[in-house]
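Have a look at the structure below, then the notes.
One protein chain is absent from this view; the other protein chains keep their places.
Chain IDs A and B follow the sequence of writing; residue 1 opens each chain.
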Amino acid sequence: MIWTAALSTIAVMILILFQILREGLPVLHLSFFLESPKSMGREGGIFSTIIGTIALTGVAILFGAPLGVGTAVFLREYTRESKISRIIRFGTDCLAGVPSIIFGLFGFVFFVIKLNMGWSILSGGLTLTAMILPTVISTTEESIRGISPSYREVSYSLGATKWQTITRVVLPSALPGILTGILLSVGRSIGETAAVILTAGSSLVMPTSLFSPIRTMAVHFYILAREGISMEMAYGTGATLILLVLMINVIAQWLINRYIRRRA
Amino acid sequence: MPLETKISIKDFNFYYDSSQALRNINLDIRPKEIFTVFGPARSGKTTLLKSLNRLTDLIFGANHTGSIFLDGMDIFDSNVDLIKLRRRIGMVFDLPTPLPMSIFDNVAYGPKLSGKTKKCLNEIVEKSLKSAVLWEEVKDRLHTSALRLSGGQQQRLCIARVLALEPEVLLLDEPCSGLDPISTASIEETLVQLKKDYTIVLVPHNIQQASRVADRAGFFLNGDLIEEGPVYQIFTKPREKRTENYVTGRFG
Partner (left out) sequence: MEVKEKIIEKIFLLIALSSVTILALITFFIFEEGLPLILKIGPKAFLLGEKWIPSKGSFGIFPMIVSSFWVTLGALLIGIPLGLACTIFLSELIPPSIGILLRPAIQLLAAIPSVIYGFWGLIVLVPLIQNYLGGPGLSILAGSLVLGFMILPTIITISEDSLKALPPSYKAGALALGATHWQAIWRVLIPAAKSGIVASVILGMGRAIGETMAMIMILGNAVKLPSSFLDSARTLTTNIGIEMGYASGDHRQALFATGIVLFFIIMSLNTLAIFLSRRRTR
């Protein structure tokens, strides 16, 4: 009975992906990617949404990676288990559990309204930064934890300062793990919808600056589907999303395997 | 203080939190000699070595009383430049620990920290690898990963790495553990060569190594320095009963 349950679960999952890919793959011509949406998305392609997605993800990583790596370095190199580290970990764990709609509300009131950034790449990107922070922190921490303590000892014994040890030994060794965390965050950013609609808007116009509103692929997909604008376009966008996310996660898994095996 | 003292340890007590690892150590180490610190496990030998270059500073809960002098300077004084100290006193650990980089980068790691030029680095790396008797074996693959070397080669790499900083004192904590007899012999040979230019404090793998290589020896037991003196005297006519028991193999 367990066998049927488990196998049928796996079957349903595969079916879901299969359905969208089957209908969506035929739509994926080069023009689909290179043309911008016309008449509300009924025709044309998804080019401006691709740009929007890249811009938003770019901002998120630009701010999220340093903050996340820096936090992990602090936790592993500058403290032991103490009040400060417990507070930081608690904060990070809680942040990981906040649903995306709440991030959307926060991003809206804080970036869009109070900081007067309006619906923009910047507002959306910074909101995404907050969302990916826990992921970057925990993957980087795991990665640093796996580094042999003797490397640090050797570095110090050769007359290096803490900062030199971190930049010349710890971080280079932790790089695969850091990249994995960043990759996973990119995947998350690409698929995120609720927070993005509320902070980056849904304009189909090509952005001209970081303060331009933008529509990402995921938002475009959602709008197409819900408003029933074009099934064909929706399938195409959906297929693109699935392929992108799958590709990113496969690479991340490969990175994890490769560097875990190297450790062992 | 007599002129022939490189390192002077005075009334030195060391604690890990509340447990005492070294008790009232008084010891003088002379320049350009090989002094061996030997004794059974958990006697404080590694702790003593790590105190000499203040690697013990890295350990939470470590504290001490008493002083250690290098050329008459108190190494625990707050004015001491810790970085400079660690470059004057270099350490080789018991397990070969090449950094995850190329052979060249390993040896150049220390000098690079003080901003030496590229040309300088090339010379330093070659000189150090030659002193550690490793140059011939690796000169054609300097930029390959150090992790691919054999155990004995890695350990000589660690020695070269330390020599690249042109230290005055070398601390060697069981440098030959885990190595085959041939590698061990070549490292011991290297040590005897190095004695001409460096003061060496060595924790030996066994008593035989200590008697082969060292000039003077100190017997440590459970954190106390039981006795010290010239190697032949300690190993053939020890003054203390406990030393005699250990040296003749009655325990250990």
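By definition in this document, a contact is a pair of C-beta atoms (placed from the backbone, for glycine too) under 8 Å apart; a residue touches a chain by one contact, two chains touch by 3 or more.
Just so it is clear, the structure is predicted and the values come from calculations on it, not from any experiment.
Interchain touches from the omitted chain, evaluated on the whole complex, reach A.
The omitted chain makes contact with just one of the residues A:L62, A:C94, A:L175 or A:M206: A:C94. Of the candidate positions A:P37, A:G52, A:G177 or A:G191, contact with the unshown chain belongs to A:G191. When the full complex is taken into account, the listed residue touching the unshown chain is A:A130, out of A:A60, A:A130, A:A174 or A:M233. The residue from A:L25, A:I51, A:L105 or A:L210 that touches the chain not shown here is A:L105. Residues 1-3, 5-6, 9-10, 12-13, 16-17, 19-20, 66-67, 70-71, 73-75, 77-78, 84, 87-88, 90-95, 97-106, 108-110, 114, 130, 133-134, 137, 161-163, 184, 187-188, 190-194, 197-198, 218, 221-222, 225-226, 234, 238, 241-242, 245-246, 248-250, 253 are the ones on chain A that touch the missing chain.
Convention: only the chains that are shown with their structure count from here on.
Per-chain CA centroids place chain A at a distance of 48 Å from chain B. On the chain B side of its complex with chain A, the touching residues are 53, 55, 58, 60, 83-84, 86-87, 90-91, 93, 95, 97, 99-100, 109-110, 113-114, 158, 161-162, 165.
Chain contact summary for the complex, chain A toward chain B: residues 80, 148, 150-161, 164, 168-169, 172-173.
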